[in-house]
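Selected chains only, in their assembly positions.
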Amino acid sequence: MALPEDQRAIEAVLLCAVEPVPPQLLAELLELPVERVTEACEALARGYESDGRGFTLSFVAGGYRYQTHPEMAPFVERFAMEGVSSRLSSAALETLAIVAYKQPVSRAQIAALRGVNVDGVVRLLHQRGYITPVGQAPGPGQPVLYGTTAAFLEKLGLGSLADLPPVEDLLPGGEIMEQLEERLRPSPDA
Amino acid sequence: MAAHVETAVYEGPFDVLLQLISEHKVDIYDVPLAAVIDAFLAELEQRRPIDLEVCSEFLVIAAILVELKSRKLLPGPDEVDDDEELSGFDERDRLLARLYELQAYAAAADTFSLLVERAQRCLPRIAGMEEPFRDMAPDILAGVTAEKLAAAYLLAATPKPVPSLDLFHVTVEAVTVSEAVEELQERLPGEQTVTFRDLTSHCTTRMQVIVRFLALLELCKRGWVTLDQGETFGDLVVTWIAGDLDRSPAVVGSAEEYEG
């Protein structure tokens, strides 16, 4: 069973790309509607998965790209480039989570939520390129507002912000919340 | 998050509270704060170097608890003010809402950590084009001059500029303090006493007002005027006390320049 021509062409283009290729660009190159291209990519990705290939076709940071299958990590470790795998502290991750879900958001808003000064963490995340100023709030001081970047999506292996886990799934379970509310309620004699 | 609670490690304000609640099984106002602080200090002793961030987060939550507790312990005013009672509720609600939200972000951070870990296991293809195609690509240096390269370096090496709001409606004006000093020297001897409000009544921008204020301070420093404000936020009264001055441009020019 020979592969359809559009899928072959996508394979060839993605093989020589050095960054995720947006579906729009693929559509232009193949002179096909974007939906057709997206379908073809999904079909290829499913095929690689069911064939059990050592690579996957993934949608990352707004485009399609080939990457190695996570299960093959032990074999490709030595090809991993140096200098990109520095870990983020839990404080940095929590701040990144706040920016991701509340963007655009100011440093003061993050600090108010976390209850601590976040200047250092915000600077670190900005230097790493995971967040970037996206505007300024109106009002006194016109504080800088931050949002997440394509590098952030790439770091998390996400296609777009829509792939972030929904907030509802992250909120504490009802039990914990009930307990909390119970304990924080003023006692009858207060 | 749940794992942290189980390991009895204070990781943040939410954990502390959660632990208090789950361990003591009592009304939060009955939790002995001294015991909590002892437990936290013992925890800190065990993990060195001390994590300042964990410390400060704990202090914040401890402060909120102390405040809530003191509110209950201290006798209030005789007649209970409805507003105050309400603000007490607000405080608790705010704390609750904040903890609720913070818990969600802590959970998100855990998820992020897993995603990053998973993403790191997948290496992207970066080999690029093969030989014949490589040379077909438009030259990335086409039209690039040494100056453009220098500009690109500056762009890359300096902190990224902050995108600003459209400022087309703001006219750039240069108001200098020395000009304002000159203007006030001109006007004040004739009026003797005048309010700052009057002095700035013709100003159309905040910068003009600020510059006039700085000019007044300059005159005050030179001992030419006195400034008097009867009450907080009251009118600032300016009195000229230098008589007729022999104006010298050198003195005028010594004031710093401000641009607005």
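Which chain is which? They are A and B, in the order written, and residues in each are numbered from 1.
Everything that follows uses one rule, which is that a residue touches a chain if its C-beta (ideal position, glycine included) is under 8 Å from a C-beta of that chain, and two chains touch if they have at least 3 such contacts.
Worth saying up front: this structure is predicted, and the values here are computed from it rather than measured.
Visitor: Each chain type is displayed a single time; count how many copies of it the full structure file holds and write the result as a formula.
Guide: A x2, B x1
Methods note: only the chains that are shown with their structure count from here on.
Visitor: Indicate the whole-number Å distance between the mean C-alpha point of subunit A and the mean C-alpha point of subunit B.
Guide: 28
Visitor: Give every residue of subunit B touching subunit A within the complex, in rising order.
Guide: Residues in contact with subunit A: 11, 13, 17-18, 20-22, 27-29, 53, 56-57, 60-61, 72, 88-89, 92, 95-96, 98-113, 115-116, 118-130, 133, 160, 162-165.
Visitor: State the interface residues of subunit A toward subunit B in the complex, per the touch definition above.
Guide: The contact residues of subunit A facing subunit B are 14-18, 55-56, 58, 60, 65-70, 73, 76, 79-80, 85, 88, 90-91, 93-94, 96-98, 100-101, 113-117, 126, 132-136, 138, 142, 144, 154-158, 164-165, 167, 170-172, 176-177, 179-181, 183-187, 190.
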